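I'd like to ask some things about the structure below.
Other chains of the complex are left out, but the ones given are in their true place.
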Amino acid sequence: MLENFIYISDMIGVITCAISGVLVATRLRMDPFGIIVLAGVTGIGGGTLRDMMMGATPVFWIVDNTYIYVIILTALLSVLWLHRIHRFPAYLLPIFDAFGLAIFTIIGAQKALMLGFSGPVAIVMGCITGVVGGMIRDILSGQIPFVLQKEIYATASILGATLYVLCDYIELGPIFSMAIAMLGTLSLRLCAIYYHLSLPVFSNDREA
Amino acid sequence: MLENFIYISDMIGVITCAISGVLVATRLRMDPFGIIVLAGVTGIGGGTLRDMMMGATPVFWIVDNTYIYVIILTALLSVLWLHRIHRFPAYLLPIFDAFGLAIFTIIGAQKALMLGFSGPVAIVMGCITGVVGGMIRDILSGQIPFVLQKEIYATASILGATLYVLCDYIELGPIFSMAIAMLGTLSLRLCAIYYHLSLPVFSNDREA
């Protein structure tokens, strides 16, 4: 039951991230291959780097090919959808995206703890799983990754991963741990979107 | 015999890709180290990522140092050549390059199948081996990877990898499988160059 829930959530995360990759790719007038690549790196890039760093190879989508099919299908359906519908309901994307961030963060932290790594490593791995896919997508599109700039995005991921690790530490059980971590990431991220919150930005202009 | 043929083809692939890296590096007025790095990532970048993802570590060029020597030698000779010859026969490069793409694709798919991975994984690995080197080269040069844009390049790689996996599935034997996959990639890629074919490009301008 719980495993099914995690698996389905993971797939929803992959789908929402893949859609955000498709949107960037079509904006840059990429060809079908470019669209699938951007869908793929956004959907499974973070988890791939996480697995390679932890030595959990072959990486997850080589073991379970469902991820490959889901990404190709998402890319195809998104392109068809964009061709039929005149305006994409753009206001929905950040919400899906926040959900993807939350679930990826938890899955990354969970996998690190299950493999016996320490709490700080689990937080870093949760964060890598959550944000690296979007960073590679931005680099491949010729942009400075937006998570490095000023929206509270990665911070929400760090919060979620930290909550999960703490809940796991006090042995709260997987369902409650996931629920609390999920709520933490989602609420911080959605508040940031709604109230246009940003963290302060540091500049060393004076140095020049 | 067959092994020798594969090995020599692989080296030719590395050399042609390394030359394309050198050409980009000299165009950007890089120093000798930059030239060797761009030759290296173009020549062995795709296979390195493939091996790291599959857990086939240490990666291939750590096990067989010939790759390192071939890349350094190719970089040096190319630079000397470019200094002596007034005009590089630029029309030859895409043909060499198509050959490199074809052989890398096959070698990537082959290695995945030999390690016991599934057909879809072998197709993805063939494609990664074929195109990722050029993608890293483009990113290091400050450009959006050209394979994501509109020439039929990656598509030729996908076709070749798929043909190889299918031939392997019906147990056609390695020589025929390689020949058919090679012909598929080469003919599609060379036709694309000759007739200036592109895949349709999708844009979501209407979304804005």
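The letters A and B name the chains in turn, as written, and every chain counts its residues from 1.
Keep in mind that, in the parts below, a contact is a pair of C-beta atoms (placed from the backbone, for glycine too) under 8 Å apart; a residue touches a chain by one contact, two chains touch by 3 or more.
On a predicted model such as this, the values are computed, not experimentally measured, just so you know.
Visitor: For this file, in which 2 copies are placed, how many copies does the full complex count?
Guide: Per the structure file, the complete homomer consists of 3 copies.
The working rule: only the chains that are shown with their structure count from here on.
Visitor: Measuring centre to centre with CA averages, how many angstrom lie between chain A and chain B?
Guide: Each chain reduced to its C-alpha mean, chain A and chain B end up 29 Å apart.
Visitor: Mind pulling up the chain B residues that touch chain A in the complex?
Guide: Within the complex, chain B touches chain A at residues 52-55, 57, 117-118, 120-121, 124, 135, 139, 143-145, 147-151, 153-155, 158, 198-207.
Visitor: Tell me, which parts of chain A touch chain B in their complex?
Guide: Chain A reaches chain B through residues 23, 25-35, 37-38, 48, 52, 55, 57-59, 62, 65, 68-69, 79, 82-83, 86-88, 90, 139-142.
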